[in-house]
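Missing here: one protein chain of the complex. Every other protein chain is in place.
Showing chain A:
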Amino acid sequence: MGTVAQTFGRIAGFAAVATLAIGIEAAAAREKITVYTAVEPEELTGFAEAFEADNPDYEIQWVRDSTGVITAKLLAEGENSPADIVWGLAATSLLMMADRGLLEGYAPAGVDKLSPALMDKQSPPRWVGQRAWVASLCVNTYEAEAKGLPMPASWQDLLKPVYKGHIVMPNPASSGTGFLDVSSWMQIWGEDMAWSYMDGLHENIGIYTHSGSAPCKMAGRGEYPIGVSFAYKGAQLKSDGAPVAVIAPSEGLGWDLESFGIMKTAKNKAGAKAFADWSVTEKANRMYNEAYAVVAMPGIAKPVENFPENIQDKMIDNDFGWAAENRKRILEEWEKRYGSKSAPK
């Protein structure tokens, strides 16, 4: 009988030790900053380490999901949100939040060194742009050749019957990349033509994905040879040796700004401001440039390996205000038209 008691005694002992260990860990913990973000997960650790190296009193706690999910979460949580700062989220989404009075105006130390065009017009700005991510096509050159697919050069090319079932695109409701595609097509061609374009494109789409980088990764593996995605992901995969070509369609490229804004309801406002200050530094901007060609601080961006040439010239004249105002309506219409495809092609 004693053995049973001993066994249970040991379990209780382990539990006690574990609790104690957790307690000690908590005592040594740095102050946490809760950051909502849509930045690609593999980049986050690097940003957190760099910031924490400069600000040893703080620790970043990421809440990461795709743009649509993070936006919906922030809008639903509103003033009860645990977020201290929203960071690396589409400007379109931050505009919606600013409109609802969720963001606090704050001019980070050194914000005057950034392009004024890439931040909120109010002073102090409620949101500050960090870097632009730009739509692109990822095409698997190996599979394209094997399947006899011509290289697409424009968005309109994607309507050709030869691509039927070979294209994968992010769902604009969940993915920021998906939404900037849809909103750019509308800004280039006007809404009616954009919808009829998407009606046609829908016929060629294999599946819609949750995230904006997934189409490029699928193209990289050849699962679907053509992915509607963004330039960084394609360039990165190409650098890693995947057989992809990154193509900038001729009509123009949708883009959005990864931006940050401090929550009015932030529990750790000092931490949020520290992170905001760090995010406009030259060091941070150089880090942004490792993956993205267009960053908020003028004059420091170097060309990124494997990016389509002159990608800046093809970026459309993006009207964030229009995109933010019409986002909900566009997504509802999109969902109605393409959300429930009964079977994949």
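Assume a contact is a pair of C-beta atoms (placed from the backbone, for glycine too) under 8 Å apart; a residue touches a chain by one contact, two chains touch by 3 or more; residues count from 1.
Note that contacts and distances are computed from a predicted model.
One chain of this complex is left out of the view, and of "Chemotaxis protein", "Putative 2-aminoethylphosphonate ABC transporter permease subunit", "Molybdopterin synthase sulfur carrier subunit" or "Gas vesicle protein", the protein name its UniProt record gives is "Putative 2-aminoethylphosphonate ABC transporter permease subunit". Residue A:P243 is the one among A:P152, A:P243 or A:P308 that touches the chain not shown.
Checked against the full complex, the candidates A:R64, A:K113 or A:K267 give a single residue touching the omitted chain, namely A:R64.
When the full complex is taken into account, the listed residue touching the unshown chain is A:M218, out of A:L102, A:L158 or A:M218.
Mapped onto chain A, the footprint of the missing chain covers residues 1, 3-5, 7, 11, 15, 34, 40-42, 44-45, 48, 61-66, 68-69, 72-73, 75-76, 80, 82, 142, 173-174, 206-211, 213-218, 221-224, 240-243, 335-336, 339-345.
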